[in-house]
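Left out: one protein chain. Kept in place: all the others.
So, chain A:
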Amino acid sequence: MQSKILLQQNFEIKGGDFINAGESSIKIRNILKDIGIDSDIIRRVAIVAYEAEMNVVMYARHGKMHLYVYSNKILLKIEDRGQGIKDIDLAMQPGYSTATEEMREMGFGAGMGLPNIKKNSDVFNINSTIREGTKLEIKINLNNKNG
């Protein structure tokens, strides 16, 4: 079935900006709430967006998050310019983290970010080039309850 795009918005994420980290995710949550998306879907999108945003803040210089709302799914694309991920299989393992001591003291770097994203996505794709950056593509279906 052809799905119709209902809404598209882009968000800029600044690497290293721990003070404003999370704001793009809050904006996305507010948009989805305003257009009446189911609360369980919003909860999953919020987790995914937050973890992806924090990864950009922690490991990249700059990033963009794109939100697409279709009639049957939500698509999030996150692209960053930064250090990239050396070994994606390893990065996907719960508990594995390359966070600095300082980040860990702030409660980041539990090694739960990418696993949390995967767990809450219906489709999850990750591509990374070392010293260039990382791209994530996440789909969350809106019609789970009917399908």
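By our rule, a residue touches a chain if its C-beta (ideal position, glycine included) is under 8 Å from a C-beta of that chain, and two chains touch if they have at least 3 such contacts; residues count from 1.
As a working rule, contacts and distances are computed from a predicted model.
The listed options are "Serine kinase", "ABC transporter domain-containing protein", "hydrogenase (acceptor)" or "ATP-binding protein", and the UniProt record of the chain not shown names that protein "Serine kinase". Within the whole complex, the absent chain has one touching residue among A:Ser25, A:Gln83 or A:Ser128, and that is A:Ser25. Contact between chain A and the unshown chain involves residues 18-23, 25-26, 29, 43, 46-47, 50-51, 54, 106-108, 110, 112-113, 116, 119.
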